[in-house]
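The complex appears here without one of its protein chains, the remainder shown in place.
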Amino acid sequence: MSFFTKHYPPLGTPPGTLVERHREEPPYRIRLVDFLDEDQVLVREDINPADCLPFLESESLTWVHVQGRPTAGSLRQLGEAFRLHPLAVEDVLNTGQRPKIESFDHQLFIVLALPLIEDDVVTLHQVSFFMNGVFLVSFCEGGLDPFHETVKRLQGGGHNPRHRGVDFLLHSLLDRVIDQGFPVLENFGLLLEELEELILTGEDKAILGKIHLLKRELILLRRVLWPQREVINQLLRDDSELIRAETYPYLRDCYDHTIQVMDLIETYREMASSLLDIYWSSVNNRMNDIMRVLTVISTIFIPLTFIAGLYGMNFDRNASIWNMPELGWSLGYPLVLLIMVLVALGMLLFFRRKDWL
Amino acid sequence: MSFFTKHYPPLGTPPGTLVERHREEPPYRIRLVDFLDEDQVLVREDINPADCLPFLESESLTWVHVQGRPTAGSLRQLGEAFRLHPLAVEDVLNTGQRPKIESFDHQLFIVLALPLIEDDVVTLHQVSFFMNGVFLVSFCEGGLDPFHETVKRLQGGGHNPRHRGVDFLLHSLLDRVIDQGFPVLENFGLLLEELEELILTGEDKAILGKIHLLKRELILLRRVLWPQREVINQLLRDDSELIRAETYPYLRDCYDHTIQVMDLIETYREMASSLLDIYWSSVNNRMNDIMRVLTVISTIFIPLTFIAGLYGMNFDRNASIWNMPELGWSLGYPLVLLIMVLVALGMLLFFRRKDWL
Amino acid sequence: MSFFTKHYPPLGTPPGTLVERHREEPPYRIRLVDFLDEDQVLVREDINPADCLPFLESESLTWVHVQGRPTAGSLRQLGEAFRLHPLAVEDVLNTGQRPKIESFDHQLFIVLALPLIEDDVVTLHQVSFFMNGVFLVSFCEGGLDPFHETVKRLQGGGHNPRHRGVDFLLHSLLDRVIDQGFPVLENFGLLLEELEELILTGEDKAILGKIHLLKRELILLRRVLWPQREVINQLLRDDSELIRAETYPYLRDCYDHTIQVMDLIETYREMASSLLDIYWSSVNNRMNDIMRVLTVISTIFIPLTFIAGLYGMNFDRNASIWNMPELGWSLGYPLVLLIMVLVALGMLLFFRRKDWL
Amino acid sequence: MSFFTKHYPPLGTPPGTLVERHREEPPYRIRLVDFLDEDQVLVREDINPADCLPFLESESLTWVHVQGRPTAGSLRQLGEAFRLHPLAVEDVLNTGQRPKIESFDHQLFIVLALPLIEDDVVTLHQVSFFMNGVFLVSFCEGGLDPFHETVKRLQGGGHNPRHRGVDFLLHSLLDRVIDQGFPVLENFGLLLEELEELILTGEDKAILGKIHLLKRELILLRRVLWPQREVINQLLRDDSELIRAETYPYLRDCYDHTIQVMDLIETYREMASSLLDIYWSSVNNRMNDIMRVLTVISTIFIPLTFIAGLYGMNFDRNASIWNMPELGWSLGYPLVLLIMVLVALGMLLFFRRKDWL
Partner (left out) sequence: MSFFTKHYPPLGTPPGTLVERHREEPPYRIRLVDFLDEDQVLVREDINPADCLPFLESESLTWVHVQGRPTAGSLRQLGEAFRLHPLAVEDVLNTGQRPKIESFDHQLFIVLALPLIEDDVVTLHQVSFFMNGVFLVSFCEGGLDPFHETVKRLQGGGHNPRHRGVDFLLHSLLDRVIDQGFPVLENFGLLLEELEELILTGEDKAILGKIHLLKRELILLRRVLWPQREVINQLLRDDSELIRAETYPYLRDCYDHTIQVMDLIETYREMASSLLDIYWSSVNNRMNDIMRVLTVISTIFIPLTFIAGLYGMNFDRNASIWNMPELGWSLGYPLVLLIMVLVALGMLLFFRRKDWL
């Protein structure tokens, strides 16, 4: 349940204050990509915040990506260099934000959540974007750089967003973050299939806990990914000057993907509920079967035991001829056995006919 | 659960890239219908993409239908010939899209889902339409051509959409795809009736699994057909230049059908839930009846067995006259039998009066 | 479940085609009401479609009502005479339409559903209206004419809609169809009261089936009557030239009634669910009571039977003084009986104190 | 369930017709309040409809209140005198209307529901208001006059709405009707507290019925009070010429109260559901405890009884030394008793360790 904990500053802290958090984390790394001209891409890994400044002042389109969680100090430095709004910078530091979009004069600020599966557990990493007409700054917490491939492709040429402007670059990165939902959900789909098979074969006792865990992860995932859809929708609707007309179809494509992700989550939730129903149905049916068969067995033997007990009574046959004369009959015992067999058969037949056995 | 799997390209692939998928599939076939003049319809089956080009350049209205899944290469070829938007073409290749409508300058792109029942399983095939003022291109995955009848009618004359323009042709095809929902749902309706009869007669043990399967298929069907309604609604609302005023009543008719399909799905879902309730009610009632009857039988015999056990004790009657004098009474045995009968009758009466038997 | 079956034409039939259905049905009848002048109403029963034409051409307001299901041929004839839109005429033939409103140039087309109780079963009959400035055509399937009283009142004079125009006449008929929901629902209300009494007195075993049936009928009724509300709302909102300002308050009154009908349906559904809860509560409580009492009885006798069994053992008292000396005690038997009574009383007391009995 | 029954006229009655209902009811009473000038209020109880007319023609603000259900005749008389719209007057006669607001030229018509607790049962009385610039007519069915206090205050002077106009008077009356919801709901709140205590102490068997009754009353109350909120909202939104700007804050205050009433109803419904859950939980837990303990007792005695039965067998010890030699051992009986005690203790320990007892 740990990924609930929101990282918020102490109560009463004025908004926009950057409060350092003291947790052991891997160091953060800054990568700068500068689109010098139509053909050249400059990529600098592990650059210092200070070294970014000359690139900003140049006319060329610049993308600065910060992987990991920067310190409050370097965030402040970056924020000042790029003239980022202090409230937005605070949201980058205090990760666990709800996905959202904000526009501060001539600057877009977007927060998304990147779902990852690490050691069979879904974790969510906050990805933040700042964009104006000439640069894009992205932040991604956690150790895994989601834009590794994108940079490689930029260096290699081919389908390259550089001559399409900063809004197209933004789209590529949004698309990358949103589409990450598909493999995560595919994982859930496979898990659902496995669980269904397990229920049908009845092998595993821990199945109930697994379904409940799955449901809980879907609840949490939905809570975080649902506003993502709204973010892209608002980007489409707001008619920002930063987004050019030819980029809209691509963003609509992005929007479609967010809807598909939500659709899958909803469907998987319904299917998990349905699996629970099936599980309880099968447990219930099995229990009913057991109890019915056992009770029928008991019920058959109880009258027989009574008859046996009857002829185990010690009435004095010498006192009168009315006292258990059956005991003295020459065929008494076989007769009683016969009666017992008949009673048992009769009851079996009755139960069979009633369809109870 | 297999028809969940969305066919999406590897993560990070730039949008609009066509990635070949390697699955064994039947070859695709292209059919061209050209409306030369008011009276003549030219139909060419199994034409090559390249051979379509001259028809496109002609003034006459042309309909190209691609049945099955074309290769990435031929899709690219077709896309370039008809100047289709690369994002839309990508959606044709990566089937399993959510139904949607997009307009790229002067071109409408529509994706619908065609439900079919194959071997008692509902499968969904993506149908895509591209339309501008002079041509219509449709794609349908799977082996079954849904527009076979339409072409026949076009050739035969009669109620023929050709002189009504490309938007009326589009309507006919949309109508065909949407109305396919009715026979599929009628199938579900019959299944529900059958299941209800089975529950009332109590014949089938596998009934629970069948209801759950039915519910799941309805969940999936709803997920896919729900956005279909929105697609037609948007077509009505958007006031596209490609749709003429006289076609609107027909599209509204289409829209009505999508609502009716959704209504049926919702109603069937509620009825399936209701069937489950009835099933559990009857199982529960039956189990209660069995347990009650059996427990009553046991409860009647337990005191009798105790009495029998009592007179089976071996107290030494010679030791004192207080030791089980009943055993020596001349009517001891008949008396005990009488007591037993009375106890049994008393309990039966009590249970009867309490309405427990 | 039979009234689900929508009557739709074979797939691929071009829209607006009238396909004859081959079912045995009572013949249809046409009634014409012509408002000659302020004081005179001409009513002609069983008129031919052809005979209506002269009335249409006259300036006077004309109402043509078709009761029963006309043949495709006569529908086509009527449709052409009144210049009805072919799509609308198709909807009249293929009954089972969702309530809807359509406007084709200067003509309103409205479809409603008339609920009737026939032999304790709710059936729904489609009622369709065509209206323009000078005439009103209504169709009602089934054998029962809902407008019988209206015609009588028109003939008799008094509160007569004729001098208020065709829109007021339309309102009277809509009102008649919508208000039919009240007696049908009142029937459900009475049924709910009866069922509640039955549950409280616990007389009827078939109660469960009756509640389920009631719930299903309410589901179906809601599905059909829900869009009715939307139809009247759209009539109010659309500001049609055919509806005059002074008729609006009357239509708003109609709208109110549709909302009241929906309210009643929703409330009855909640009450039916609540009844089911109460039913299961009482069944459950009763079963618990039975099982508890029976189990307590068994539990009391089991130790007693054990004690009896103990002294029924045949250990050789001659072998040693340790072997069952109790059997030789002079008060052995009374003592054992006393112990048994004490054990039974002790357990009874314990169960009483624990409130288990 | 009786307050469901809507009082609607026979089907097909033209709208606006007043049909007399034949039920025994207390006579209705009319009270007239006339605001002669700033300082004087004239109050006339039990006035005749006819006597109201002169006051209407005067310039002074007049409030006519009708308590109880007037006859169709006097309603018609009043309606004509005040020029009330016939549809609205019909709604006053046929009580049980949904709360609603209507405006007929220069006249507002408002219907609300006044909840009262009479003999522990919630009943709803329709209160109707007609207002134009110079008079206000209110109708309240039932015997209890909700505006008794208001009139007293008016007579006494102090915080008096007379110099604030007819809209402020309307507000006072609306406020009075809406705030009546609070004591009624407070009653439900106290009942919920009582029921919770009863469940925790487990005293009352009829608790289930009480919760169900409570839930049903909340369902009905919600159905009626929900539209009340919409009525006040529409009054705020519609910008009627009859409501002056300075009255809006007071009406918004009213609106707030309707929302609070709905909030309370929703919360109480959730709490009633929660109470039901707790009830079933406790019943279920108790039943489980009983069955577990009883079954454990039976299970312990069953093997003991078997052992006792074993040594009650009558095998002929003289026939061979293999036949039940234990019976001849000198310590046979004590040994068997020891074994029995050990078996019982072992099982008790096992059940204890498994936490079953």
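Per-chain numbering from 1; labels A, B, C and D assigned in written order.
We adopt the following convention: contacts are C-beta pairs under 8 Å (C-beta built on N, C-alpha and C of every residue); 3 or more make two chains touch, one makes a residue touch a chain.
The structure presented is a predicted model; accordingly, all values stated were derived computationally and were not measured.
Although it is not drawn here, the omitted chain touches the following shown chains in the complete assembly: A, D.
Residue D:T295 is the one among D:S60, D:S240, D:T295 or D:S330 that touches the chain missing from this view. Per the touch definition above, the residue from D:E80, D:E118, D:D238 or D:E270 contacting the chain not shown is D:E270. The chain omitted from view is touched by exactly one of A:I199, A:I302 or A:M347, namely A:I302. Annotation for subunit D: contacts to the undisplayed chain at residues 149-150, 153, 159, 161, 171-172, 175-176, 179-180, 182-183, 186, 189, 192-193, 196, 249-250, 252-253, 256, 259-260, 263-264, 266-267, 270-271, 274, 277-278, 281, 285, 288, 291-292, 295-296, 298-299, 302-303, 305-306, 309-310, 312-316, 319-320, 322-324, 354-356. Listed here are the subunit A residues that touch the chain not shown: 1, 4-6, 8, 11-12, 14-17, 85, 87, 97-98, 100, 102, 104, 202, 208-209, 212, 215-216, 219-220, 223, 276, 283, 287, 290-291, 294-295, 297-298, 301-302, 304-305, 308-309, 311-314, 317, 324, 326-334, 336.
Rule of thumb we're sticking to: only the chains that are shown with their structure count from here on.
Taken together, subunit C and subunit D share no touching chain. Homomeric contact subunit A/subunit B: same residue numbering on both sides for under half of the interface positions. Put simply, subunit A has to spin 145° for its C-alpha atoms to lie on subunit D, with the angle rounded to a multiple of 5. Subunit B and subunit D have centres, each the mean of its CA atoms, that are 41 Å apart. For the pair subunit A and subunit B, the distance between mean C-alpha positions equals 25 Å.
Those residues of subunit B in touch with two or more other chains are numbered 291, 295, 298, 302, 305, 309, 312-314, 324. Taken as a contact graph, with one node per protein chain and an edge wherever two chains touch, the assembly forms an open path, each chain linked only to its neighbours along a line. Contacting chain pairs (ordered by label): A-B, B-C, C-D.
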